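Excluded from the complex is one protein chain; the other protein chains are retained at their positions.
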Amino acid sequence: MKSTYLEAISSGLREEMARDESVFCLGEDIGVYGGAFKVTDGLFDEFGEDRVIDTPLAEAAIIGAAMGSAIMGMRPVAEMQFADFITTGFNQLVNNAAKTYYRWGAKVPMVIRCPSGAIGNAGPFHSQNPEAWFFRVPGLKIVTPSTPYDAKGLLKAAIRDNNPVLYFEHKALYRDKQISQVLPDEDYTVPIGEAALRREGTDITIISYGKMVHKSLEAAEVLSKDGIDVEVLDLRSLLPFDREMILTSVKKTSRLLIVHEDTLTGGIGGEMAAIIADEAFEYLDAPIKRVAAIDTPVPFSPPLENFFLPNTEKIVETLRDLAAF
Amino acid sequence: MSIETAPPATEADLSGQDPDDLGLSRSDYRTLFFTMFLQREFEERIYRLFRQGRLAGAAYAGAGHEAIAAGSGYALSKQDVLLPMHRVIGTHFLRGHTPRDMMCQYMGRANGPTRGRDGNMHCGSVDKKIISMISHLGSNIPVAVGVALASKIRKENLVALTFIGEGGTSIGDFHEGLNFAAVRKLPMVLIIENNKFAYSTPAALEYACENLIDRAPGYGIPGVLIDGTDVREVYKATKAAVDRARNGDGPTLIEATCTRLEGHAQHDSASYVPKEVLEEGWKNDPVVKAANMLVDDQHFSPEEIEAIKTEVVGVVDDAVSFAEKSPVPVPEDALKDVYAD
Partner (left out) sequence: MHFDIVMPKLGESVTEGTVARWLKEVGDPIARDESVLEITTDKIDTDVPAIEGGILSEILVAEGTTVDVGERLGIITKEGEEVIVATGETDGWMTDEAGPPEKDTTPAQVPMHIERSSNYRSSQGRFYSPLVRRIAREEHIDLLELDTIHGNGRNGRLTKKDLLAHLKQRTGTAVSSPVDTKPVFDQAFPRTYGPDDADIITMDGIRKSIAEHMVHSKRISPHVTSVSEVDMTKIVRHREQVKEAFLKKEGFKLTLTPFFISAIVDALKAHQIMNASLDGDKIIMWKHVNFGMAVGLEKGVIVPVISKAEDMDFVGLARAAYDLAKRAHERRLLPDELQGGTFTLTNPGMWGTLFGTPVINQPEVGIIATGAVKKKLEVMEDETTAIRSIMFMSMSYDHRLVDGLNAARFTQSVTQNLEMFDFDQIGL
């Protein structure tokens, strides 16, 4: 039986709650209603109102309370109904939770689940990929699974991690049948900080994460017909990220394209490019390129949104450019 | 009392004397006064060290808040959790942070509670159950809510005590946190230290209601207005709120009035505070009031009071010389412990 990305997250959460009674959920509409996307559906009935908590509409209170309960030894999994809403709890996350262990040694084992990404016509406040805001906060970890297997494994790893972890689940992947997978019965985790090689190649490396991994694979297929062999690396974790695997791949192909659905300026692609330009300079045969969303809020109307978003065609075009340099 | 340790939180000490109407004995009163005078003397010393060029950064004295600190901190039991703010260092002393610890903290020493990673009152301790504050005042309230939430889920019977200034009640976290605690009837006590000024902003520019506890019914919780310069009143109100929380009846909002006797920080002359307010405040100096109460009502002699004061001065002297001899952090240590294993 194949699991969808959403089912993988649900089952991961359920298994962890059954395994460890210090794990509990809190968020808006997650309990009785089962969550805006139904990720937490059924958990309320199974684990009770003490462990699946419907909070008031108050992200600062949700994140702050997650932090307080985590310091006391629980393992909260807080949900932001949309990743876009995390900003109303921003201070609790970046100044309070993230800096606590560094400052006075108290562990804060909490997870914040953030449904992120564009799903079509959802507008500026229900479509964002805000990982870059947190990428530069020492003390936080960030994971971005792109497959059901990784969604479940990374959620478990995040819950078991003793640091605040931001878990970005891409909304457009929730029910995507094309990426459904049969998942192992036994307990497994995916280590935080390890990338995965999705497609081996020799001519160009693509680094990507989240939904864009799949677009990158599509583009790689197109290029293969031209005899250009593209390697696709799925980062899976953004903080920490797999420096070793990236460098190894770039050293092999000498040409690098970074693809992310987040906007271009200040997106994490820039940081990766800087690191590679520094540490793999003598392996580069072409400039480092990025394909990302344009530097605007996410527009609502389809022609605008389509222009805004990166897609397979844009990736193909940039790959061709890169191949011809 | 050994010079290295501050008096730890105790249940009412029944030896020696019958406990009074508040369940406090002579020994408890001694501890309360010791703690109050220690807060005063310690922070005066901190300010003096600044003026001597022996400290840097900032310090925010709690002169005028000593009764709030000692009275509320003393109402906690060992299993409870403290989330203090910056003007109640007395609560730190009651929970086991020694004057040596706090002086090393101010001096950024490697053996201080934060090993030099943060300064002044931004410190905490996992085993002493003190959760560190941060500069964003009010952010401690949702964290206290989380502590209380964990207690409720695990049926642990512990209470979270936290504080906020009257200025801090304006921030969103105050509302979000208090509301969440009220809705879920969480075991939390929130004490508003109303000292009439938020830095230079007077209370009249901070809130429009008569008293801040007027908001309590809005949250569906009890509000209690007390004289924050009377250590017995503070102890009584806090104990009642803590008991109520422990009983499962939810949070209480306490408003404790006092006067900020110094400026906002060591660099602030507080010239904006009207002279009469300051004069009235000094007339109601909680430390002096406590000493008088001990002599008048608790059968302490003036000599005993003096002896306590002398002891406190000795303790602070010791803390200063200990901290100045303590090692500074190794620079490369700045890279460590960003993440827990």
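Note that the chains are named A and B in the order they appear, and that numbering of residues resets to 1 at the start of each chain.
In this text, a residue touches a chain if its C-beta (ideal position, glycine included) is under 8 Å from a C-beta of that chain, and two chains touch if they have at least 3 such contacts.
From a predicted model like this one, the values you see are computed outputs, not experimental measurements.
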item	value
Full-complex contact with the absent chain, from B:L22, B:V183, B:A203 or B:A265	B:A265
Contact residue for the chain not shown (choose from B:G23, B:G57 or B:G248)	B:G57
Positions on chain B contacted by the hidden chain, ascending	48-58, 107-108, 110, 263, 265-269, 321, 324-330
Those residues of chain A which, in the complete complex, touch the missing chain	254, 281-286, 324-325
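Heads up, the rule we're going with is that only the chains that are shown with their structure count from here on.
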item	value
Chain A and chain B, separation of their C-alpha mean positions in angstrom	41
Interface residues, chain A side, partner chain B - complex	24, 26, 50-51, 53, 55-56, 58, 60-74, 76, 91-92, 95-96, 99-109, 138-139, 141, 162-163
Residues on chain B engaged by chain A in the complex (per definition of touch)	81, 113-114, 117-118, 122-126, 131-132, 134-136, 139, 141-154, 160, 172-173, 176-177, 179-180, 183-184, 337-341
